[in-house]
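Have a look at this one.
As you look at this complex, bear in mind that one protein chain is not there, while each of the others sits in place.
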Amino acid sequence: MCDLSIFIVGAAGEGIQTIGDVVARALLRSGISVFTTKEYESRIRGGNSSYRIRASGPNAPRHDADVLLSLNLEAAAHYENTASTNCILLGELPPGGQGTPIPFQELAREKFGSPLFANSIAAGALGSAVGLSQEILEEAIRERFARLPADVLQKNIEASQLGHERASASRSSSSVIAMKSTASTFTLASVHEIIPLAAAAAGCRFMAAYPMSPATGIMTAFAKDPELGVFVEQVEDEIAAINMSLGASAAGARAMTATSGGGFALMTEGLSLAGMTETPLVIVVAQRPGPATGLPTRTAQEDLNFAIHGGHGEFPRAVLAPSNPQDAADVTFRAFDLAERYQMPVLVLTDQLLADSHFSLPDLKIPEQPVSSGLADPSGVASYQRYALTENGISPRLALGQSEHLVLIDSDEHDETGHITEDLEITRPAMVEKRLEKARRLKGEMALPEPYRTDGARSVLISWGSSRAAVVEAIDLLRADGKPFGALHFTEVWPLPHLTLPDDVEYWSIEGNATGQFAHLLQAEWHIRLAGTIGRYDGMPLDARSIVAEVVGSTSEEVS
Amino acid sequence: MCDLSIFIVGAAGEGIQTIGDVVARALLRSGISVFTTKEYESRIRGGNSSYRIRASGPNAPRHDADVLLSLNLEAAAHYENTASTNCILLGELPPGGQGTPIPFQELAREKFGSPLFANSIAAGALGSAVGLSQEILEEAIRERFARLPADVLQKNIEASQLGHERASASRSSSSVIAMKSTASTFTLASVHEIIPLAAAAAGCRFMAAYPMSPATGIMTAFAKDPELGVFVEQVEDEIAAINMSLGASAAGARAMTATSGGGFALMTEGLSLAGMTETPLVIVVAQRPGPATGLPTRTAQEDLNFAIHGGHGEFPRAVLAPSNPQDAADVTFRAFDLAERYQMPVLVLTDQLLADSHFSLPDLKIPEQPVSSGLADPSGVASYQRYALTENGISPRLALGQSEHLVLIDSDEHDETGHITEDLEITRPAMVEKRLEKARRLKGEMALPEPYRTDGARSVLISWGSSRAAVVEAIDLLRADGKPFGALHFTEVWPLPHLTLPDDVEYWSIEGNATGQFAHLLQAEWHIRLAGTIGRYDGMPLDARSIVAEVVGSTSEEVS
Amino acid sequence: MIPIDAFKTTAENQWCPGCPNFGIQTALKRALSALDLAPHQVCLVSGIGQAAKTPHYIAANVFNGLHGRSIPAAIGIHIANPALKTIVTSGDGCIYGEGGNHLLHAFRRNPDITVIVHDNQIYALTKGQGSPTTRRGETTRMQFDGVAIDPSQMLATAIVHDCTFVARGYAGDLEGLSALLQRAIAHRGLSLVDIIQPCITWGNHPVEWYKERAIPIPDDHDPTHRNQAIALALEAPDAFPIGVLYEKPARETFGAVYRQQTAGKPLFELQALDPGIVRKRLAALRIDATPSFREPYKGAQ
Partner (left out) sequence: MIPIDAFKTTAENQWCPGCPNFGIQTALKRALSALDLAPHQVCLVSGIGQAAKTPHYIAANVFNGLHGRSIPAAIGIHIANPALKTIVTSGDGCIYGEGGNHLLHAFRRNPDITVIVHDNQIYALTKGQGSPTTRRGETTRMQFDGVAIDPSQMLATAIVHDCTFVARGYAGDLEGLSALLQRAIAHRGLSLVDIIQPCITWGNHPVEWYKERAIPIPDDHDPTHRNQAIALALEAPDAFPIGVLYEKPARETFGAVYRQQTAGKPLFELQALDPGIVRKRLAALRIDATPSFREPYKGAQ
């Protein structure tokens, strides 16, 4: 097999991340692509968690392990049922069971005088088990631990060597692993790492936010990297976050905020304010399973309907859902561009899978020119009206204090100047139509779904956002099995573009929720009838194999 | 004509309400039904506002006046274009124009020594113009001003007499008005008057809320009438309102809250909490035009999608939309009953039209037995689990502190006991399915739409909530004109019931918004294609005549 | 006295081993036990955070609601069932940050509940951002160059709102803390206890640092003296005088008037509303046509 799934399992705080980083790095240094992801409980220490590396395969999750390294017995038991047939098991294992027991802690204490070296022993052992040479592991350790004092670093290297030996001794019993070197350079990135970078490049200057998993990393990125030039403030609550960001945007700063479902709920009044005042704003909604607090550290695609319909009253908005870091860069630019041009809020839907997964890409491009400013040139303006009625519904926008022209921004229904109006005969209908004219035009420029192997397909799987890679992989599996499946993937999910879908194929909607939210939209919009919806709602991401199992299980004979 | 539309127009604070109350009461005392409504600006004094009485017609708004009484010149000019042909104009009118000028203020000062008597002069004049006798007006004034000292009351009666004479002198020039006595007893009520009464009767004991037009009247009703036994608190914000109400409900008090769109936005996180914790709660969302602050004192049906999809994550809820006071009583009981039985939030969608209109009904019934308690009997329980898995998804509910059984309520995903869980394999899917099983069963008991003259109809108008009366009136007008129209009205709008709609008729959706929100739901749910949607979004309610004009204007020849 | 063991739960504890939250947990159990409160007589209310998990670890009724929203939930519970001892136990971020407005207005209402703040001066569950009580200048996993704004002064704010029981505890002082919690819970009206709870994972200082600064309030402090109490409260965040800062005789508590109507019963025990009242209200909406006028009415000519 040339697709290796590696699980490192243990308790929070025990070091799975460190071990995983070293081995992933060593794999990349060997020319092997990796897709890494994490799943963990909502706690700081203890519990069961895993760091997962998919080597030499697609950038998509797999829920079974070909190699499973365990850091403690509880984790070994907890993850036992994820082991694939012929899985290589190693590490802290119950005596008398399968696999190669290696007592990392004990060895570390015995040989190196401290349990701190257990992780390097484990990294060595795991590297060995997946066929990495000791040299390349050493290199990865040197890079990962570059900041350690020389003697400690040396001890870590020796520890890894010990682990490497221990595992190689028992490796003969394991199945053969063959991976391909696919490239000489990789960019390893997560979606939440790229969004702030792309936002800064797109011209973002302001972010107010409140910490909430899995969105927190975005605000942290700006705080960590002042060179990006984004003013970032951790505020008292999500209501302050959106109102402060809107204030900044109204005063001419390109602005964003980020949160998860519960925080977004608190922002919906402000979302409506953005719609009414026609103030650009980019809002990242990093989804996690709900309702309420739900499963804070898990993944889901449950907030699509809420993103589309959240906020009172009627106003234009766009909802975009990237599926990988390159998408994230493009979608971020697109979001700022749409926000600027249409003077409206744009929502970017991500989730914990996208926040915590690192994709290896051959390359990753972020445009070097920021998004064009949506601000008008005040010099040409004689007398200014913030909400001047125009054919396309878009009024020339000046920022508060941009020039001598006074800018009036109002959350009440207003006249063209921005003053409160009670004129129901002309002004109110005109302003409603102005805002909805923007929505109509926006619809006209929304991206079409991206087809994948739809040639000759008799069944088409429809996906949006983070489930793309799993669906693509599923199509490949189905096609390899002779089944005429194809896929359509939506990155721009609202408003839906003008589109006619052929009605001689059957459609499936694949999404990370239980009610088939996107499926309902498709039906309302294009009147297609769906053969079925496949929903995942256990907090884990969609994966190709279970998609295949479900569609094959319930597809009629003619199709398969 | 036996359908008289009377407008009293003036500034806020000038007395249109008092005049209107007197004349409406005099009409009712004459056996004439009235439908009264108000439209006004978001201010305390000044501006233009009207009090509208529709006498001897349906309980539905009309936007033109057969009789227009004006209290000041600005209002006279502002409302000039609402006058129907042959409209009787009277009151403060521009010199030299049409109608009967009567200088109320001047007369009051001259004859009674104070402008305070202007309103009684106006009431007398208006009564006279619509053909009411001075005797019955006197009676209405006595009732309305029962608390005034005898001499002041007497002066008011004399003032009305003066007005009556003044108008009758000029009445000969006006068109003939004929109204029917239709009943010997009327109940005159608004939807927002009946909701609190019905809520108290249904067993409501707790309300925390924050003032917001047009919802404020509901909390005020409880505060005004302590005998209803409902603990009511004006809290610091809408977030406190919903969380305090949920706390009370969890501790066994039947609870409700009420707000408008912007406040509801702030409540959506709590709504999701109600879903997750399976805590009953009734939430009235009194709609007004948005987005944001919008038009605070006007009407709209713009928050349907938001009511259905507000809140993160997936959980069951019901959305009900009454259309008149009897409906309000029934819907309120239904809301508390569904909330108790399904242990979930239930939303009641009203709007400013329903808040500010008084309907005359031959009778109004409120059940005398409260809704059955959804609380389990603790005595039979051996060991208690708040979220015990059951076939129908409904766990026996004990309140916090109801007995010696500990009750654990948790916003995280939880196990049957209510403790936080991270078990993704069994517990999480089971809990999701438990909650959605409730949604499935709920769908099975949602009320079907009510048909109106659908026999032989080739076009069917679909309405929900407050627009019912206007649609029913429109059907009568269309039928009278030989056009085969009928209607389907939805009071229970989410989840939509199982239903097959015939596809040999064409459907129209009629709603108080610009985007056709219910129309989209119908398409997603029943795959029907709509001939069109008629939306009103100027802040005024839908009325029969403009519905007729729109459907007739755009209906194909074959249909008409 | 209720045995401490009565408060054991089966929930797996998710705190870091050695976290001072365990001290608060034990102290609270002891206080409840000493007050002779059985688990079913108590309701623990929390928001979201590490501290907010406390109710899962002490047998009692539990309402573990939304981040920041424990106080309104607790007030609702208390009104619906005044017989329950309702105790909020949540974090500094939860109560002073997201939920700041509710605390502010709780001071005005004076409900008979106890609010315990596990003040670790950090957002622990979200992995180490500054909280409203983090000291200016301290670095965190969000404020890399140090927190640039001043800490909240919620104890002083409680005092200027004349909250009748305002105290500070220290999580490492089991004896003192359980005695303090006993007094707070026994107090009639809103009692606020801010407990210094070093976070051994994300905190900026070792436990020792806190211990040194958590010194008992001198005996000569007069807790009825507003200015003295404010001065003590404002010593934070540099020092943490431990004990009762401010205490005044109980005053009218929230819902007192309603409780007179209901004789203090839990609301679920109340009788149904007398149908006569609804009938009366409906009757008031009824208007009879006057027979004498109805007949002759013919409309205007």
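Letters A, B and C mark the chains as written, and numbering starts fresh at 1 in each.
Definition applied: a residue touches a chain if its C-beta (ideal position, glycine included) is under 8 Å from a C-beta of that chain, and two chains touch if they have at least 3 such contacts.
From a predicted model like this one, the values you see are computed outputs, not experimental measurements.
Annotation: of C:Leu234, C:Ala250 or C:Ala284, C:Leu234 touches the absent chain (contact as defined above).
The chain not shown here is touched by just one of A:Gly15, A:Pro101, A:Gly131 or A:Gly393, and that residue is A:Gly131. Checked against the hidden chain, the listed residues A:Asp412, A:Glu437 or A:Asp476 yield one contact partner: A:Asp412. Check B:Ser5, B:Thr18, B:Ser42 or B:Ser357 against the missing chain and you find that the one touching it is B:Ser42.
The chain that is not drawn here is touched, among residues A:Leu364, A:Leu424 or A:Ala487, by A:Leu364.
Residues of chain B that touch the chain left out of view are 13, 41-47, 210-213, 216, 219-220, 223-224, 226, 234, 236-237, 262, 292-293, 296.
Contact residues of chain A toward the unshown chain are 25, 28-32, 128-131, 133, 135-136, 139, 171, 174, 176-179, 181, 183-189, 193, 197, 200-201, 203, 205-206, 208, 225-229, 231, 233, 235-237, 239-241, 243-255, 269-270, 273, 277, 364, 366, 368-370, 373, 375, 399-412, 417-420.
Contacts to the hidden chain, counted on chain C, fall at residues 99-101, 104-105, 107-110, 132, 145, 148-153, 156-157, 159-162, 226-227, 230, 233-234, 252, 254, 256-257.
As a convention for this text, only the chains that are shown with their structure count from here on.
Annotation: 37 Å between the Cα-based centres of chain A and chain C.
Chain A and chain B have Cα centroids lying 43 Å from one another. Looking at chain A, one finds that residues 41-42, 47, 262, 292-293, 296 touch two or more other chains.
Multi-chain contact residues of chain C (touching two or more other chains): 14, 48, 65-66.
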